[in-house]
Every structure is written in structure tokens, then in C-alpha cells.
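Left out: one protein chain. Kept in place: all the others.
Up next, chain A:
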Amino acid sequence: MSSPSFTPPGGLTEANLEQLATGLSSQQLVWLSGYFYGRAAGTPAVAPQPAGAVAAAPAAAPKLTILYGSQTGNSKKAAGIAAEIARQQGLHPTVRDMNDYPTKDLKTEQQLLVVVSTQGEGDPPIAAEELHQFLLSSRAPKLPSLQYAVLALGDKSYLQFCQTGFEFDQRLAELGAQRLTERVDCDVEFEAETRQWAEQVLRLVAQPATASVPASVSVGQPALQPAGTNWDTTTLPEPEIYTSRNPFAAPLLDKIQLNGRGSTKETYHLEFSLEDSGIQYEAGDALMVQPVNRPALVEDVLAAARLEPTAAVQVDSASLQLGTVLTERLELSVLTRDVLERYAALAPQHARLRDILDDKPQLPTYLYGRDVADVLTEFPTQLTASQLVEVLRPLPARAYSIASSLLAHPEEVHLTVGAVRYETYGRHKHGACSVYQADHLAVGDTARVWVDRNEYFKLPKDNTTDIIMVGAGTGVAPFRAFVEERAELGATGRNWLVFGNPHFTTDFLYQTEWQQHLKNGTLDRLDVAFSRDQETKLYIQHRLLEQSSRVYEQLQNGAHFYVCGDKNRMAADVQRALITIISQESGQDEEYAADYLKQLKKTRRYLEDVY
């Protein structure tokens, strides 16, 4: 549910409000709020106030803005947490999305809390691109009266961890703004650190005069209303009952290997029960699944570390056995820079380890395909059980795009999981969570899960809007949810799926369901690219290019375009194909096409769920 910001628009004064509110009971006040909300639904958006209005108004308290740049919705979520805490402290923050933030508004800010994530190898999220570019350019204004703080979100397994947050922080300081507090860089698990950061920074923010309302502050009305998405810049994430701290134990109802015999792929369809949990999700959301490590991997790590599984270690003020901690709490199958750094510090005799860490360009190559046991074996040193535990990072849950619609499957959630298995450095490697589900989890067992909202990767609010869904391999998962959802809703917009995988006979995931949807008219078109069924490899983007005029016609008609699957190759190839299509069909140059695509992204009609 939305919890509206409590900052009156310009022109309304405290006096007006007092006049209105005098003598009213709290019940009547609540009624009035609903009344005005209802009226507002019919009125056009309020234009942002000109900067001059700020100076003209008597500023009783500094204006506090929480500005987020989000790709997956995590930064938005963090901004929401900060806003909630601010309100609890009697502050009146305005929460704004960088995507809709006119760069000229920067000069009007007084206290600015920036929450921004970093994508891939140090790039800003699409929503933050424009502001980021503007801020780093020579056109950025001096901001001597601005107070700010930055919360950076990221993933420590990437080399350029929290790079965008770092750049915002540095640049704002260069432009003369005063840093309220040190930047905080959060890893994948960000909620606890967000709270700490918000509490710290908000204590430093000037206390507002509770009796007066800052009339001068403009409302964060989006300058560009994204077409048909069911989100709202001031929407706060609904508090979840089940979270990483309190996962739901979901019983596995069914597990089906979706690949036919002889396939090189191993993809599972899993159906979990959510019965009596009250868990709600929307098509496009993800399910977090908390794995445990494979016994064989734990044994390998123990052997490489020359430690006993029964060794006692202190974790969260409890004494646990090392074997248990390694199995349930710590990441073993993926090696990351931070772990290697900490390990290197404890193993100074290995100069080569230091060299590896210092050779930043080559570091990802070293990390790729190695796990914790590989490093312990390659650079042996005697650690205590506690040291080992401190070196390692927490075992994170993995996110899976939900493959079902709650309308079609009440109280169930379905996933499409590709088992990751490979061999490197002389050992068999397994994706921690995929193989946990493939091998370890049996029907009747429970898995620890919770829902992770994907703020943007959602169906259009308007059921008549066309959608083009492009997914390779397990990337088809959210589209199963989309098509099911739209079938249940009786949506009339055209649903077009473009799917790719290696082989038709074995890898056509959910083939019979798609055939049924086509028959029922709940899927309007299905194009398939089976890359290895002919001499020259054929991929999804080739099918899009073949259907160039159809793609463009639907985009011109307002279609939403979704991409799900492999980030590094597929998503880039699809974007390149789209640029070719737009350029070709519009008769304009590539620059125009690139801009067209950028607008699609900005208006959230081009949406990615890539990994």
C-alpha cells in the first residue's frame, strides 16, 4: 500500500491547513484525506515549482530529499526504509526517483540523501544514467549549500563494487556540497546497513519545527509519467512477513526435469506451496531461495583447510560446529575478491596471492570457476576454525524469477531453475542454490524462501497494451507468469514470446503449455530460436530481426518489451538487434534508434531481468 509523503505542495500554507483542520476529529481528518485524494485523481499533475519559489518562502526547516537510482528495486526499497525512519523522527522527506528527476532541481535541494546501486562492472542503473552523466559533466552546478549523504548498493563479488555510489559521493563533494556522513557501501544484503546509515545520517539532519510546514517545498511529481506501470514514486515497499531474517519454510510440491533425454541442459520446474503463509507476489517478482552447501563441498573445504567439522566456532554469540557453519552459513562455491583479500591478509607468505589481487584486470579471470576449496588448496596456510569463518562471506540466498501467476496457482510459487554443473581446476563444481534444488531438495522437503519484489519488471497496468517477451533458457520463467496472469485477467493486449535454447526436441521449456496458450489465444505469437539445430547458430536476436516490422509496429503501438536471461551476451545482442530494427523501420540513423531505445528504458517500456 502507498503511504503518501507529507509534504504539502507549494501555495498551500500551514495557515490554510490549520484553518481546514480546526475542530475536526481524527476520524473526520481521515475522511477528508480520502476526499481530497479522490479529487486529486481527476486533476492534472502539479508542475514542479520554479526554483525561485524556494527562496521566496520562509524555510522553517531544510528541505529533505531522498533520491534513489534503482535497477532491480533494491535502491528504491532502501530509500523507502530511510524515508520511514525519517518520518518516525518527525521529518518530512520527499522520495524521488532519479529516472524522473529534472537535473535542474539539484540546485533547489538542501539536504539530499542519495541511494544508488551499481550495475555490472561499475555502471549506474539506467534510471540514474542521465543524472549521473549530468553530475559528472562540466555542466553540473556548484552546490555549496547542499548537505548530502550517499548510500551505495552493490555486490561485493564485482570488482567495481559500489562504483556509482562512490562517484556520486566524490562528485557532490567536488561541487562543494557538504558530506553529512561517510558513504556506506552495502553488499547484496543491504537492509540492516540501510537502517544503520539512515539512523546515523538523520540524527545529523536539522530537526524540523514540528509546528510549521515548509511551504516552499515542491512535490516530487514525476515530470515524465512512465506509461502504464503500476508503481509510484512515493510507494513504499510493503513490509514483508517473510524476509531473509525470517524465511518461510515452503514445502516442495513437485519437481520436474524439463529437458528431454539427451539434452546438454538440466532445467527443473519446481512447485512450492505457500499455503497458510499469506505470501503474495506479482508476476515479475523473484523468489529468494536460501540454499545449504553440498556435503561434498564442505568436506573438500574442511580437508583443504585441515580442520575438523566438529571444531567449535562462535557465530552470533552462539557456539556452533564448524561443519554446520560451513554448510548452512557461509559461501563456499563462489570465490569473491573480498574473501581473497581477507585470506591473503592471513596468508602473507603467499606473495603470488598478493600479486593476483593487485592485478585488477586479471583478477576476475582468476576468481572465475574457483571456489573456496581451490584457494585453500592452492595457497595453503593454517587457519583456525574461527579465522576461516571470518574470512568467508555469508551464504547468500539466490533470486529466481517466479514462473507462476498467483491467480493461476493460488498459494503456490513455481520456479524454473537451471542446474549449474561444470568442472574446473580438477574438481566438479556445482551452483550452490541450483544444485541444492536439483539434488538436495526432494518433494515434501521445505526450502527457506521469501519474495523479493521486482519493482519494475511488471506487466503493463493497461491490459490492452501489447507485450513482447524475449527470453532464453530459464529466462522464460517470468514470461510463464506473465502469460498465465494475463490469461487469468482476460487481458486483450497481444502477448508475443520469443524463446531460445539449444535444441527443439529437448530444450523447448514449457512447450505444451505454450501450445495450449496459442490455441486458447492467450499467447498471440511464439517465435523460437534453437541455436544448435542447424549448421549456423541461430539466436533470439535473429528471430527479432526477421520480424523487424512487427517489432517496430508493436513498439509504436505502445508495446512493452521485456528481456530475461543471460546478461552478458543475450541482453546486449537483443539491444543491438532492437537498434537495428528501429533504425531500419523508422528510416532514421542509429543515433535516433539509440535514443528511441533510451526513451523506452526511461519510460520503463523496455525492461530487463537479466543475470
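In this text, a contact is a pair of C-beta atoms (placed from the backbone, for glycine too) under 8 Å apart; a residue touches a chain by one contact, two chains touch by 3 or more; residues count from 1.
Here is the rule we go by: contacts and distances are computed from a predicted model.
Undergrad: Out of "DNA-binding protein", "Regulator of Ras-like GTPase activity (Roadblock/LC7/MglB family)", "Sulfite reductase [NADPH] hemoprotein beta-component" or "TAT-variant-translocated molybdopterin oxidoreductase", which one is the UniProt protein name for the chain not included here?
TA: The chain we cannot see is, by its UniProt record, "Sulfite reductase [NADPH] hemoprotein beta-component".
Undergrad: Out of A:Phe168, A:Phe482, A:Tyr510 or A:Tyr562, which is the one that touches the chain we can't see?
TA: A:Tyr510
Undergrad: Which residue from A:Asn99, A:Thr194, A:Asn259 or A:Asn495 sits in contact with the chain not drawn here?
TA: A:Asn259
Undergrad: Looking at the whole complex, which of A:Leu175, A:Leu363 or A:Leu526 touches the chain that is not displayed?
TA: Once the missing chain is taken into account, the touching residue is A:Leu526.
Undergrad: Considering the whole complex, not just the chains shown, which residues of chain A touch the missing one?
TA: Against the missing chain, chain A presents residues 256-261, 269, 504-506, 508-515, 518, 526-528, 530, 533-534.
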